[in-house]
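Structure provided below as structure tokens; questions to follow.
Heads up, one of the protein chains got dropped from this complex, but the rest are sitting where they should.
Showing subunit A:
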Amino acid sequence: MSSDNSFMHLVRPGVSAPAAASTAHNAQVKIHTPAMLSILEIVSKQIISSNKRIIGTLLGSRSEDGNIFEIMDVFMVPCNETGDSIAIEDQTHKTLYQLYKKSHPKQSVLGWFGSSNTIDSTTSLIHDFYSKGVDRAYPFPAIHLNVEYLNNDNQIVAPKVTTYIGAAVGKPATTAQIGWNTNVATNSYIFTPIPNQLINGTTTEKIAFNNLQQGVITNTTNLHQDLSYLSQQLEKVDSNLSELINYIDSGKSDNVDLLRLLSNTLLNRPQLLSNIEELQKLFRDHNQDVIMVEYLTKAVKDQIELSARLTAASGENKYEA
């Protein structure tokens, strides 16, 4: 994950008018974890099929001002590279996108991903494909995500993800083969790197992701949890509390916001919290309620089992009769 600071935020160019500046800036890409992992799975094919170029479509949503791109899903699009030209199977792209759109009506095409160590004229050709046409990024600028998994010695290293926003420059002149049609293509694009970060869509997904990540390290992944997670949670609360107490005891006052939050919380606490006896009574009542629910639920569970066993037994009797 790149820190935002290392990026120079240039004026973001638009796609409709080449090289025309748009006032927006600060573009950034948020990649949802499932999408990121899918990209890596698809890119893995490139390793197997000895460096045949593999590309795919990025799907997701844009923020209202068009500056924040959220990549939520991807699919592969077959392409054929011959010398300087590339044929992208646009029919496949179209069908898969329409199918995806059915179950995700609010999402659209954001751009494309690939895996290459350099940006060359083919990169521009593909980018041109994704920048134009109704079922692609148009009228918004397309983004490009590149996964680099080879180092200079052609050894596989931990994948590095870079995201770019592309802007057309120069006059559209070159004729290139894209898909089945011969199009007038803009051949030159400026690829401006923009920051990206990996995000989790929902809390549940984040919990699962943390489990998976832990699983890669420990080689076990727990999908169905019992109560053991409760003790983990309690330990976490415990350690958070001791950390806080240590901080307060240390007498430092560098984190003013935290101290302000704490003192405000203490000042605004409900009156009830000072009345230990009352509070204890409430807690005990609550515990009694929970125990009652537990008792009744157990009774239901047993009743159901009893009913099943009695029916089975009565069935046997009838057999003998």
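The working rule: a contact is a pair of C-beta atoms (placed from the backbone, for glycine too) under 8 Å apart; a residue touches a chain by one contact, two chains touch by 3 or more; residues count from 1.
In the analysis below, contacts and distances are computed from a predicted model.
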Q. Between "serine C-palmitoyltransferase", "Beta-adaptin-like protein", "Eukaryotic translation initiation factor 3 subunit H" or "Cullin-2", which matches the UniProt record of the unshown chain?
A. "Eukaryotic translation initiation factor 3 subunit H"
**Q.** Selected from A:T82, A:T202, A:S250 or A:Q271 as touching the chain missing from the view
**A.** A:T202
Q: Touching the hidden chain in the full complex, which residues of subunit A are there? Just list them.
A: 1, 32-38, 40-41, 43-44, 47, 73, 75-76, 78, 92, 95-96, 99, 102-103, 149, 156-159, 198, 200-213, 215-217, 221, 223-225, 227, 229-230, 233-234, 236-237, 240, 276, 279-280, 283-284, 286-287, 290-291, 293-294, 297-298, 300-301, 304-305, 307-308, 311-312, 314-316, 318-319, 321
